[in-house]
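Pasting a structure here, questions to come.
A protein chain is absent from this complex, but the other protein chains hold their places.
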Amino acid sequence: MIEAPEHHARRGSALDAMVTVVVLLALWQGVYGYVGDAAIAPPLTAVQHLAAMLATASFWDHIMATLTAFAGALALAAVLGTLLGLVFGIRRFAGDVAEPVLAGLYSVPKVTLYPMILLMFGLGMGAKVAFGLIHGVIPITLFTLSAVKAINPVLLRTARALRLSQFETIRTVLAPAVLPEMVTGLRVGFSLTLLGVLIGEMFASQKGLGFLIVNGLSLHNVKQTTAVILMVVLLAIAANGSLLWLDRRLVHRGE
Amino acid sequence: MTRQRAVTLTRLAWLLGAIAVLEALCRSGMISPLSLIPPSEMAVALGGMLWSGEMTADMIQTFSTVAIALTLSIVIGLVLGVAVHALPRLSRGLDPLLASYYSIPTFVFYPLFVAIFGLNTIPLIVLGMAFGVPAMMMSTMNGLDRIPRVLLRTAKAHHLGRIRTVALIVLPCAVPYLFTGVKLALAYAFIGIIAGEFILASGGLGHAIAYAYDGFDSRTMYALMLFVLGLVTALNMTLHAWEGRLMRRRIGHD
Partner (left out) sequence: MAVAAISTQDGTPASDPAPHVGLRGVTRVYPGKLAALGPIDLDLVKGEFFSVVGPSGCGKSTLLDVLSGLGRPTAGSVTFEGRPVSGTVPDGVGIVFQEDASFPWLTVHSNIAFGLRRVGIDAAEVERRVDDVLGFMGLRDFANAYPAQLSGGMRQRVCIARTLVMRPRLILLDEPFGALDQQTRLLMGDELLRLWRETNATVLLITHALDEAAMLSDRIGVMSARPGRFLECVPTHWPRERDSRIVSDPAFGHVTARLWSHLRAESLKAIGGTGVGR
């Protein structure tokens, strides 16, 4: 059984968050002071460089390359993962057969499959989407499966007691009951799909944010590497934060 | 036939069936040998490579890196977990960090680590620890949280001192959860380190796969892939089964 990563992280106050940010920035500056310009750019320089890059059209090309692949991969992962999870959750035997296999695939270094994907799809958008897909589809499937299995049986008995049809039961009882955990799975899938796309870009691409990070290293352009990493981190935190907020507002009410 | 057995056999049948289909598709030429080689050839190639010893150096490098990352993850994660559990103030500071931590693709830091530490195993170890430490830490906290309070009060009723309480009650109670942390830390170590070796490294199994890919050496590449996937899966399955056995003895677990 897998849980959402934040399962044990309770809600901190804004003050705690600010303190943490300050501490991290100080650490960053400290590391820079220790290793110097050859290895990392300090916070201020990174921000400035990032701002400069954002003013260039070519940087936006890279951003779009990453985002397009990411959006495609996530959409596919969400649809496929949800369907598979529902099927495996409802059909118990199939679910019992499949779950350990899925859990095994979850814990395996999926980069090992990248060369095979590249050989099949060639270098390009198709491969990137495939990378993101294989990372994201598994947690979405597992969380959905787990959600369906965990439905309190008394809710289904209530549906029968209220004489609901099969379709109505799925629509008005099963779907809302599994939604919270499914949404958590989608959040985890979101992060992993992004990771998959980025790693793919770092390995075999001439476009995208992942490429820029590695590219900065080979060109000894440490500012570029640091700035793009900063951007990716900020984007990831912002996206996850929004998803969490939506989740808490709309889905996990009152918990 | 019990249901459990039926499930296991069905799973086996599906897996073997999938391999058989792949084998047939490859041999018949429907899948080009440039994309994928037949599973049997992968196995043969792997056998040959293991026997000839050409994999040994990379294997040792990867395994030792994983071992170091795992050990550090366990120790640091354990210490942090205990510390945070005992000092709620610390947890309040870490909470916002943990909340977003798993959403950050920490892997993107790897090139930075290489720039800082050089192209050796240190950045790989850091990468392997990146998710292992929080996993171990949270498993430790979880395990400590789940000790039923009534057991601690029973310890007091038996006049057990601090140390004996920890040794006789806290540890045995928390062990299954700590074990979960170890399991996760191992998985994350492998994932991070092999990915790192793949992108940028001087040796190791991940690097060997990337090297074989660049050199159009499909046989070596697939053999290595088979090895890594098979090994990691076997390790995870073993730990998972072990974990299951530990968990089943839990009192009052959900």
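Read from first to last, the chains carry the letters A and B; within each, the first residue is number 1.
As a convention for this text, a residue touches a chain if its C-beta (ideal position, glycine included) is under 8 Å from a C-beta of that chain, and two chains touch if they have at least 3 such contacts.
Nothing here was measured: the structure is a model prediction, and the numbers come from that model.
Although one chain is omitted from the display, it touches the following shown chains in the full assembly: A. Per the touch definition above, the residue from A:Val173, A:Leu194 or A:Leu244 contacting the chain not shown is A:Val173.
Between the chain not shown and the residues A:Leu24, A:Leu123, A:Leu162 or A:Leu219, the one that touches is A:Leu162. Of the residues in chain A, those that touch the hidden partner chain are 152, 154-155, 157-158, 160-164, 168, 172-173, 176-177, 179-180, 253-255.
Methods note: only the chains that are shown with their structure count from here on.
Here chain B touches chain A in the complex through residues 3, 6-7, 10-11, 14-15, 34-36, 91-105, 107-109, 111-112, 114-116, 134, 138, 141-142, 145, 187, 190-191, 194-195, 198-200, 206, 209-210, 212-213, 218, 221-222, 225, 228-229, 232-233, 236-237, 240, going by the rule given at the top. For chain A in complex with chain B, the touching residues are 5-13, 16-17, 19-20, 23, 31, 35, 38-40, 93, 96-98, 100-101, 103-104, 107-116, 118-120, 187-188, 190-191, 194-195, 198-199, 202-203, 210, 213-214, 216-217, 222, 225-226, 229, 232-233, 236-237, 239-241, 244.
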